[in-house]
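Only one structure is covered here, and it is reproduced in the block below.
In this view, the complex is presented without one of its protein chains, the others remaining in place.
Per-chain numbering from 1; labels A, B and C assigned in written order.
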Amino acid sequence: MSGFRLADGGRIDRRTKRTFSFDGKAQWGYAGDSLASALLAQGQMLFGRSFKYHRPRGILGAGVEEPNALVTVDRGPGRMTPNLRAPSVPVHDGLTATSQNRFPSLKTDLIAVNNVFSAFFPAGFYNKTFMWPRAAWEKVYEPIIRRLAGLGDSPTTRDPDHYDATYAHCETLIVGAGPAGIAAALDAAAGGGRVFLIDEQEEIGGGALSDPAQWAWLAEATAKLAAMDNVTVLSRTTAIGHYHQNFVVAAERLTDHLPVGEAHGPREKLWRIRAGEVVLAMGAIERPLVFEGNDVPGVMLASAARTFALRYGVAVGRKIVVMAVHDSGWRDALALQAAGVPITAIVDLRRDIDPALADAARDARIACYPGYAITSVSGSLAVKGATIALAGVGKGQKLDCDAVLMAGGWTPTVHLWSHAKGSLRWDESWGAFLPDKTHENLRCVGACAGAWDFGSGLSVGLLPAPKPLHESKAFVDFQNDVKARDIGLAVQEGFRSIEHIKRYTTNGMATDQGKTSNLNGLQIASDVLSRPVTEIGLTTFRPPYTPQSFGAMLGHHKEALFQPLRKSGIDDWAQAHGAVYENVAQWRRARFFPQGSEDMDAAVARECRMVRSSVGVFDASTLGKIEVVGPDAAEFLNRMYTNPWKSLEPGRCRYGLLLGEHGFIIDDGVSARLAPDRFHLTTTTGGAARVLGMMEDYLQTEWSDLDVWLTSTTEQWAVIAVQGPRARDVIAPLVEGIDLSPEAFPHMAVREGTICGVETRLFRVSFTGELGFEVNVPAEHGRKVWEAIWAEGEKHGAAAYGTETMHVLRAEKGFIIVGQDTDGTVTPDDAGLGWAVGKKKPDFVGKRSLARPDIVAPGRKQLVGLLTDDAQDVLEEGAQIVADPNQPVPMTMIGHVTSSYYSTTLGRSIAMALVAGGRDRMGETLYIPMPGKTISAKVLAPMFYDAEGSRLNG
Amino acid sequence: MKRFSGFNLIGEAFRSHQGWPEHWPDKAPKASYDAIIVGAGGHGLGAAYYLAKKYGITNVAVIEKGWLGGGNTGRNTTIIRSNYLYDESAHLYDHAVKLWDGLSQELNYNIMYSKRGVLMLAHNVHDVQSFKRHIHANRLNGVDNEWLTPEECKAYCPPLDISPRTRHPVLGGALQRRGGTARHDSVAWGYARAASALGVDIIQNCAVTGIRRGADGAIEGVETERGFIASRRVGVSAAGSTSLVMKMAGLDFPLESYPLQALVSEPVKPIFPCVVMSNTVHAYMSQSDKGELVIGAGTDQYTSYSQRGAFHIVEHTLAAICEIFPIFTRMRMLRTWGGIVDVTPDRSPILGKTPVKGLYVNCGWGTGGFKATPGAGDLLAYTIAHDEPHKINAPYNLDRFRNGRLIDEAAAAAVAH
Amino acid sequence: MLLIHCPYCEEARPEVEFVYGGEAHIARPLDPSTYSDGEWEEFLYIRSNPRGRHHERWRHTHGCGRFFNAVRDTVTDVFETTYKAGEARK
Partner (left out) sequence: MVDIAEIAVSAAELKLGTEPVQGSGVRLSHADARARYSLRARDAAVLEKAISRKLPGKIGDQTDGVICLGPDEWYAILPESTALQRGEGLPVSVVDVSSRALGFVLEGPGALAVLSSGCPLDLARMGVGRATRTVFETVEIVIWREAEDRWHIEVWRSFATWLWHALAAAMHASK
């Protein structure tokens, strides 16, 4: 119990108490407190346990750099967040926080036994052991390591919160609202452009929040900014990263600072900001010092103690020793002493102290120890005292204290500068990397540019100590338990690049991403290697600046809004009629329409029977459609597709096969010539956008002389397929202006007229092998026309059928489905579609590739039909085919089953397959080895029904 | 090389670990070598190790422009699997998986190969057909891969949402139990240490600036920042930089380099027991031994060497992750990073000889090179040692782009209809 | 997200409106049948993939719909210029 609330001071509201709980115990603070300040005020020193050795840890910093005090905040079911930093969690009524990584309690953590054996777990220990016996890594060691690792617990239930996102634009974006950032914002705003000023803290002010002398100015500046229309100020908003061309992404926390009952609306908001100029005013973070015992709870940054005192009105101890190598430590000590925080001594490794500071300290009755270093700190759960020695040599003397403040100098926050690929230069006088050059319109101001007024200091790695490095227990990375000796060990083991040292020791890889450890680690490595810091390098900063919730990143794209689900205008009807759906590309399509207790097989069998015997109705609206218009339309299609188009007469349709330039089938569809200069193309459902993009590419970049234009009409037309011997009878009463007789309207023809009073493009086409029509009507009329057709159809006992029935029916006819019977490696000849390739055409997309040596070589896989010897055996799609079923594994596979169904029409199973040299194997028996049995099947042409086509021509 | 063992670790603990030697000595380049490997990633270091260990060529240098293991080896999401469709791919990746097993013991370095299983989710009928095809082909090739129902998927990976409410409901999954992860850095370090112990020189911070060819066109050696190094056999294993190195030898390559991002969350206690991949939703994830959720994102659309990707890729990736694992929206993203992946037209690697005598290449692994590390290293070593490819990597030649015999796994999973 | 100057719209627009189109100035031969297998391979697959200045195609798919060319530095991703399709290589 060392910390206490000062009698006055701070920006907290002492009239408003907040109650909360920590580890189940009721606690209180004031409005404006952070979890850290409120608990410190109650005398709490112990906040967490370290990652590896489970050492007791207190508060190190007062901001996002905090590595130790990680807590889990629970805001009710589904609203648990682990690994939050106590100094960055504002208290509110009902806040429920618990400590992490301890068993069973923070004070008595049994896993701290790790600490006793820490000598056996140096950096990289896991590479050196756990290898015997061989299976034990997965069975024994890894599960134990995994259970011991990790920090807090993951959430385990769905998060009921929602998240918001937006784009924003401004002329000037300022990141960091300390004095430099605010000044930059005022300056930019005066120019009249749009200005964004964002800051991660609860209120703007940055360092000024810990300096009461600046509060009057801050209030004035804040009011001035608030009054300006062109200025947007966002607090609680963290700039996550800088991306190309001044695209800065930030996350705003909207509700976590509020009591659960008062939190309405989205939890967080993602700001995606494009800025003309970005000004980084992100300040600097104080560096800890590396000495034995620097991780005992109660050892913290001097700047943190200053913030706790002056911003929150909390003293972090009653007898405080400051360990400094920088003038700022003296200034902080003086400010603390003046605020009523008892500073008993200032220890400084430097012998020559600025006389003004030394005098001031003496006047404040603070004992000064120039040239001294702390060589150890006593205490385990809290600081009990410190030993100091001149130049770190010898036994030294003891100082009574309950807190130790570290002033190790300052590290400019250059993270976003670094994200932007801005270069850094090492500045010896600052002992830090400073921004140098960038190709973005980006600049740094204030402390992150190295322009600070904290005075000067030394840049040291390990403080001088009586123990050699390899025995030192001084910590560099607190959360990951990296000691100075681990860095020494890494160097000793040959790791010389800072990236290697980082990865080997894990220094800087904790959730604070090295904000307090990177430079100390670098300095120690530099000392051990006797090479300048610049030769060892700095690890690259990567977004995010601080950890950010996944939820904020996905914005609205959560749950029902994750991705659009495209539905046709007839989809509602299908749903009302019990359709079972399948997803195809971005669409959902009715797969079958079960009646009563029918399963898929029964429903499909019934739907097939109805189409073959009477009529079926099918929603084909999702097919891609492209209108090709212009005097050169036929010439263009002739170049794109494998088959000839110029000779196609208006009013007629043709099957088109589209290859990639690599010669493989990528799409197909039936297209119609409506007029000499107008074609109505169809594509596969999934291929629509890809085909249009590919055609645009050729048209714009290869054949820009052609007068032809492409318009996507996929969504313009609803398409209703009416298929079966009664198809004509069904539509006849509804159609006007089109002679439906077979003579006037043959198979593969198109007519324009009306149906149900709506304009239609009526195709006479069939993907089922039956007499069939595809009724195209404007999408807004699709449902109405469908219902009219359905009503007519019912008179003939029509079935609505889905994609599964469509697949069976087309397979009976041997029609392929691109993407199922082809797989991106199949040529027209492989698929048995050689007839669709214009032999006389000098060129078309993909033609040259069809002459490549491997494409013309014998033995390619060709599409064939398969009939199982047992007619009731339905092969599994994807099953592999062999010629010799008795060979050992690995077997020589000669093909696979692409499509396979039970055909009710034929009373047996049918299948299509790609088989090496398939067309030369007609009549051969091949084998499909399945788990438990091998199925034999005979090869035949892929045509199982009405080979002459008499039905569809009917 | 001081042997790594629990016994030695305890022994060293009593003398503050002062007895551990360097993993690999930093070497200055010699005037000439029997073979040079360009690129000290896992693949290149593996090649050097196997050259020395299996093929008797120990006078080998691995030269690296930066620090070893600093490219894609140290930037990937460490997924290991071999359940590929085509015979060529299955043989290639299964060769690697067989080498992964026991690699820790062979190298005397715990590379933490963890066979926790790789589960690939099927979200539509087409996925199901495609996965079944893989499973059947794998079975007949002797590669393990099994079908799981949605409920079995959920049992195997409890955070998975198999409810029908999702945009892409889970219809099942293909599980390869031998699949899993390994510790990426350890793989590079383990190979480097073991190769070094066999006499291989590892030369870091030494960029190749030119490739010298003799009058007959054959390789004579490489020009580097630290001078000319002679060798009649040079194997290039330089991932995203392969195009640049090949150009030095006068060769244009069918390669493009794209940015690929990955990210990790803050560490949490064990919650995610396996590796899950979903091509349809575009997400893949595992949990590291440290407790971080390790998430792979997609490539950017344009070629780049910037090692920096766009933010909307991260947005889409996390939206996908939270769609199939909705308990993770409050988890926090800790670190993102980018790598440069070299991609061939069929997205399968090129591993073999080049038109230049004495110049060998291993490249084009795209987003999936880590899993192949031991196999690629071994096969590159074999090819260099014999001046001809092993039968496993023979199909992965350059000729396929001329004759059309592509190995296009991605096309085989193509979606249409 | 890149900001790309569309030479048709004459303004800089966000990357998500564009689709990358690969290396620029690789013209499809007027008569591919005259190409040898090697020449055809080069047309189909060989790409310069430079570290530095890269000539590339973009399409302003969700804007004006046009393909155009760009010169971008592949190390910094900074665009040097963009120009209309059909204009000479810059």
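Assume a residue touches a chain if its C-beta (ideal position, glycine included) is under 8 Å from a C-beta of that chain, and two chains touch if they have at least 3 such contacts.
All of these numbers come straight from a predicted model, not from anything done at the bench.
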| item | value |
| --- | --- |
| In the full complex, displayed partners of the excluded chain | A, B, C |
| Given A:T16, A:S105 or A:T166, the one touching the chain that is not displayed | A:T166 |
| From A:R75, A:H326, A:K515 or A:H557, residue that would touch the chain that is not displayed | A:H557 |
| Selected from A:L6, A:A31, A:I111 or A:L565 as touching the chain missing from the view | A:L565 |
| Candidates A:P143, A:G630, A:G651 or A:P725 - the one touching the absent chain | A:G630 |
| Contacts of chain C with the absent chain, listed as residue ranges | 1, 8-10, 13-14, 16-17, 60, 62-66 |
| Residues of chain A in contact with the chain not shown | 156-158, 162, 164-169, 194, 265-266, 269, 272, 274, 555-557, 559-569, 581, 586-588, 627, 629-631, 675-678, 707-709, 711-717, 778-781 |
| Residues of chain B (touch criterion as defined above) contacting the omitted chain | 158-159, 161, 163-167, 271, 326-327 |
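By our rule, only the chains that are shown with their structure count from here on.
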| item | value |
| --- | --- |
| Pair joined by more contacting C-beta pairs (A-B or B-C) | A-B |
| Distance between chain centroids, defined by C-alpha means - chain B, chain C (Å) | 30 |
| Two or more partner chains touched - positions in chain B | 306, 308, 310-311, 345, 402-403 |
| Chain C: positions in contact with at least two other chains | 1-2, 19, 37, 40, 44, 76-77 |
| For the chain A and chain C complex, residues of the former touching the latter | 243-245, 247, 272, 274, 421, 439, 661-662, 693, 696-698, 700-702, 704, 842-843, 847-849, 851-853 |
| Complex contacts: residues of chain A adjacent to chain B | 51, 79-83, 119-120, 122, 125-132, 134, 137-138, 142, 145-147, 149-159, 161, 163, 241, 243-244, 247, 249, 270, 272, 419, 421, 470-471, 485, 489, 492-497, 499-500, 503-504, 511, 513, 540, 542-544, 547-551, 553-555, 557-559, 562-563, 565, 582-585, 591, 662-664, 666-667, 684-687, 817-820, 822-825, 849, 852-855, 876-880, 882, 889-891, 893, 896, 929-931 |
| Contacting residues of chain C [partner chain A, same complex] | 1-3, 14, 19, 21, 27-28, 31-33, 35, 37, 40, 44, 57, 59, 61, 65-67, 76-78, 85-86 |
